[in-house]
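Sharing a structure below in C-alpha cells format, with a few things to ask.
For chain A:
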Amino acid sequence: MKSLKQLLLALAVLAGSLGLNAAELNLFGWSEYVPQDVLDGFTKETGIKVNFETYASNEELLSKLVAGGGNYDLIQPSEYAAELMIRRKMLAPLDKAQIPNLKNVAPEFKGLAHDPKDEFTVPYMSGTVGIVVNTDKVKDSIRGYKDVFQAKFKDRLVVLDDNREIVTWALYTAGLPANEINAASLAKVRPIIAQWVKLVKVFDSGSPKTALINGDVDIGIVWSGEAALLWNEDKKFKYVLPAEGAHRFIDIFCIPADAPHKKEAHAFINYILRPDVSKIISRDFPYTNPNVEARKILSPEELANPASYPAGPAKLETFRDIGKAAADIDELMTDIKSAL
Partner candidate 1 sequence: MLAGTAPAVPVSDHNRPGWKAWALLAPMVLWLILFVVVPGLILLVYSFCERDEIGGVMFTFTWENYARVFDPVYLRIFGRSVWYAALTTAICAVVGYPVAYYIARVPETLRNKLLLLVMVPFWTSFLIRTFAWITILKQEGLLNSLVKAMGAGIGPFDLLYTPTAVVIGLVYAYLPFMILPIYGSAEKLDNSLIEAAYDLGASPVRAFSSVIVPLTMPGIAAGTLLVFVPAIGMFAITDLMGGAKVPMIGNVIQNQFLLARNWPFGAALGVVFMLMFVVTYVILQRRASRSA
Partner candidate 2 sequence: MADTDRPMIELRGVTKRFGGFTAVNRVSLTVKAGEFLTLLGPSGCGKTTLLRLLAGFEMPDEGMVLLDGEDVSHVPPYRRSVNQVFQSYALFPHLTVRENVGFGLRMQQVPVAEASDRIVAALRMVSLVEQADKYPHQMSGGQRQRVALARAIVPRPKVLLLDEPLSALDAKLRHGMQLELKRLQRKLGMTFVFVTHDQEEALTMSDRIAVINKGRIEQLGNASEIYHRPRTAFTADFIGQANLLESSVVGRNGTTARVRLETGLELVIARAELPDAASKALVSIRPEKIHISRAPVTAENVFQARIEEEIFQGATDSLQLVTDQGTRLHALVANESATQEAFHEGDTVYCSLHLDDLVIVQAE
C-alpha cells in the first residue's frame, strides 16, 4: 500500500514538473447540489479543471473516504459527518488567509457544535426537515409529526428514506433528546415508528417532491429545499416546521487531510462564498443561504419562500455523530419495515 502511494506521489511530482498537474480540483459532493453554472464559472475564471464526483448520503461519502478510493480535494458532508471526520483527524485545517470571503458568513453559522473554532469547515447551505402539506387536499391544520401520522392519512404520506431522520422525529414526538441515541431510547420509539411506517406510501430521499407533484400523496416530511421548489411550483404546497422539534442540517465544505490540491480547494471555497455565485446556488437549490451578503441580493420572492426562510420560533437542532448507534438504527428500521 505504502509503496503504491509513493509511486503515485512520484508520478504526481513527475506530472507536476511536466506542467500537467497545473490546475485541477477533485470535488466530491452531493448529487444535485452544486449548479453546473457554478462549476463552469469557476473553471472559466481560474482555469482550474473540476472533476466532479457525487454521492447520495453522508454514509456513502464516509464509506468511500474510509475505503480510500479517490483522491478528493474537497468534500461536502453534513455537520454530523464532518464532526466525525474532525474527531478522526481526517480533515485538513483551513488557511483562512486564502478565503477572504469568509467574512460573508452569517454569525449564527459560526462556532457551531461540530466545529466550535471554525478550524475545518465552511457552511455551504443550510436547511431544515419539515412538513409539506398539499392544502388543496388536506384541510386540517398540520402542526407536527403527530398531526401527520394519523390513520386517516394512511397511504397519503411521503417521508425521507433516511433511517436516522425517522428515528429523530420519533424521538422528538416522545420528548426524548434527538442526539442521545441508545438501546433504551430506541426501544421507546420503536412502537411509534412501527405505527408510522404502516401509514407511509413512499419512502424517498432523492426526490420526495415527485410523489407530491404527481398527486400520489398529499403530505410529506421532506428537505426544506424540496419544499421550497414545491412552493415555487404551486403555492398550495405549504411548509410547516414540526412543533415537536426539527432537524436543522448544515452542509459544509471541508478539505480531506491528504488532499493533493489544497490550494485549488481553498480557491473554490472562496469562489462559492462570493455573493453573486452564492445567489446562483440559491436560485437552483433554494435552501437557507448562510451568506449574508448573498441574501442581500436575493429577490423578495426568494426571501419570502417559507421553506427557504421559515418564520417564527421553532426548536431546531443539528445532528451530532452517534457512532455505532447508526448500525442499531439501521437494524431497527430494517426490522420494522420488513414486518410490513
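By our rule, a contact is a pair of C-beta atoms (placed from the backbone, for glycine too) under 8 Å apart; a residue touches a chain by one contact, two chains touch by 3 or more; residues count from 1.
Basis for inclusion: all candidates are chains of the complex that A comes from, given by their letters.
Remember, it's a predicted structure, so these values are computed and weren't measured experimentally.
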Which of 1 or 2 touches chain A - same complex, any copy: 1
Footprint of candidate 1 on chain A - complex, ascending: 56-57, 59-60, 62-63, 66, 84, 88, 155, 158, 161, 163, 197, 200-204, 210-211, 214-216, 323-324, 326-327, 330-331, 334-335, 337-340
